[in-house]
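Every protein chain but one is kept in place in this view of the complex.
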Amino acid sequence: MLVMQVKPEEEILSRVWGRRVFIFECFGCREVHFPEEKIETLVEKFKEKVIGKLSCDYLCRREFVQDYINEYCQEIERAEIILIFSCGVGTQVVSSLLEDKIVYTACDTLYLNGFQGLTVQDFNCNQCGECYLNYTGGICPLTNCPKGLLNGPCGGAKNGKCEVNPEADCAWELIYNRLKKQGRLNLLKRVFPPRNYQKIITESLLRKGV
Amino acid sequence: MSFAEKLNKGSFVVTSEIGPPKGTEVEKMLEEAEVLRGMVDGFNVTDLQSSVMRLGSLAVCHLLVERGLEPIFQITCRDRNRLALQSDLLSAYVLGIRNVLVLTGDHPILGDHPEAKPVFDLDSVSLLKVASTLGEGEDMKGNKLDGKPEFLLGAVVNPGADPLELQLMKMEKKIEVGAKFFQTQAIYDLRKFEEFMKKVEKYKVPILGGIVLLKSAGMAKYMNEKVAGVSVPERYIKMMAEAKKKERPRISIQIGAELIKGIKQLCQGVHIMPLGWERYVPRLLEASGLA
Partner (left out) sequence: MEKAKLIDYTKFKLKPREEIEEIFKRVNRIFIIECLKCYRRFDDNTSEFPRLLDILGEAGRKISGNIGIDFLCNNFLSRKKILSLEFPFDEDIGVISCGLGVQFVAQVLEGKSVYALADSLPQSANSTTEVGFHGISLQEEKCAGCSECYLNLTGGICPLTRCAKGLLNGPCGGAKNGKCEVNPNIDCIWEKIYERFKKQGRRLTLNSVQIRNYSRPSLNLRKNLSVQNQARRGESFYGGLYPPDKKENTANKKIENFPEPEIVTIFLSQHTGKRARPLVKVGERVLRGQKIGEAEGFVSVPVHSSISGKVISLKEEIHPASLKKELALIIENDGENLIDPSAQPFRDFRNLSKDSLLKIIREKGIVGLGGAMFPTAVKLTPPKPVDTLLINGCECEPYLNSDNRVMIEYPEEIFEGVKIVQKILEVEKVFIGVEDNKSEALKILERHKEKIPSIKLLSLKTKYPQGAEKMLIKKVLDREVPPGGLPFDVGVIVLNISTVFAIYQAIVKGLPLIQRVITISGEDLKKSGNYLIKIGTPLREIVTHSFGEKREFFSEYELKMGGPMMGISQTHLDSAVIKGTTGFTILKKSSVKVSEERDCIKCGRCVEVCPMQLYPHYYVFYGKRGEWEKAKDYKVEDCIECGCCEAICSSKIPILSFIKKEKEYARNASKT
């Protein structure tokens, strides 16, 4: 789940300053989160320089974006900069299709737990490529512990709360409690070897087009 | 007699902590160490304690070795990946360092560079294992070493942590992969510590009880609220609160001595973390009958 926030106003205004702008606005993930009002107030500040605006969804789908660009080719041609309100994926798609244009994004993107899963949710997956959940009662220590510790807690938790983020529970205490409930505390005895970061390189190579 | 020999013999040992300065001015720190010469068996040198950037532990340990004082090199997993950690262990050995205390390390977000990238490539357990492997003459990938660093490896444990069982499991793991002694988080509650000691007796591994001198009632309250596994009894807080500012070190030493005397009955050593009050450590040791 990618969520965007509008960048600081000064930053955008300094990029746009005095130049003809064409705007792409993507609300494909509006059902999750969309900073609509912020975008409106921001665009209002340089509206006389806006020569065209396209609101659409799923700016991340190249074939649609190509269609949009074909339709608005004249305005885009005249524009000095293309300003994008979208997540980082949308921005990259547009800039790869308009390689000779200056494409700026007006947003910072952050992801929410539940990564590419269906809905925002409490769970998070680090895509580590070597799932540890079998030893931790199904609670991921990589994403739930800010230090990503595999061999037990750092010892910094106070009253079950994490020392890094006191609003969060200590992941290892959650793991402990769950395994205890299941009578499987012996799982904690295993010493984990360090992570294999090489996997990230090799596994990401497995992506194939369909 | 070295720290390791004393431990092996089963004698009561005393260690104290030294905090490297933020900057290159090391004189004051070395003077404070000098005062304790002959009184303590080892000097723990902290590794960017509380994630605050400062002079490195490795360099300070080396300075102590040069002066004939025995350091305990603290190493954390926060700032280095497995390459740097292994390399630094080799460096430490070459520089005459023989004792290493392995910790996970605080998260950078708690220190003075919160924007930093947290590394945590290894954790305390895996680093202990790696250090043991190095001692056997191999790096963590099984490559042979030309000359091997044989350290006395130590680790930490928090006797006041809740759930304690989880702590004990991690402690067991640490022992399994090579921890030969443990230093603990600050102890204020002797009864709780005694219970802890009963539980870990079976491991037959030396434990050095931690002592942090209380500087004020405020500090005690803060620790009770924020620091994991620490609970300063009301009685001590009251003593500190009632003491006038000038009197506080004296009262604090009195409390510390009381605790050390108690700890002495329960385990094999004491580990003092003065946190800036290094100058009072000799008086504390005297008052506890250790000097």
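Should a chain be cited, it is by its letter among A and B, assigned in written order, with residues numbered from 1 in that chain.
Please note the rule applied: a residue touches a chain if its C-beta (ideal position, glycine included) is under 8 Å from a C-beta of that chain, and two chains touch if they have at least 3 such contacts.
The shown structure was predicted, so the numbers you read here are calculated from the model rather than taken from an experiment.
Visitor: Among A:Val93, A:Ala157 or A:Leu188, single out the residue that touches the unshown chain.
Guide: Answer from the full complex: A:Val93 touches the omitted chain.
Visitor: Give the residue, chosen from A:Val43, A:Cys60, A:Ala79 or A:Leu188, that touches the chain omitted from the document.
Guide: Selected residue, touching the omitted chain: A:Cys60.
Visitor: For chain B, which residues touch the unseen chain?
Guide: Residues of chain B in touch with the missing chain: 108-109, 114-118.
Visitor: Need a quick check: the contact residues on chain A for the chain that isn't drawn.
Guide: 1-3, 5, 7, 15, 28-33, 54, 56-58, 60-64, 66-68, 71-72, 87-96, 99-105, 107-131, 133-134, 137-140, 143, 146, 164-165, 167-168, 178, 181-182, 184, 197-201, 203-210
Note that in this section only the chains that are shown with their structure count from here on.
Visitor: Between chain A and chain B, what distance separates the C-alpha centroids? Give it in angstrom.
Guide: 40
Visitor: Going by the contact rule set out above, which residues of chain B touch chain A in the complex?
Guide: Result: residues 82, 104-107, 109-110, 118, 120-126, 129-130, 140, 156-158, 161-163, 165-167, 169-170, 172-173, 176-177, 185, 225-229 of chain B touch chain A.
Visitor: In the complex of these two chains, what residues of chain A are touching chain B?
Guide: Interface residues on chain A, with respect to chain B: 146-160, 163-164, 172-173, 176-177, 180, 185, 188-189, 191-195, 197.
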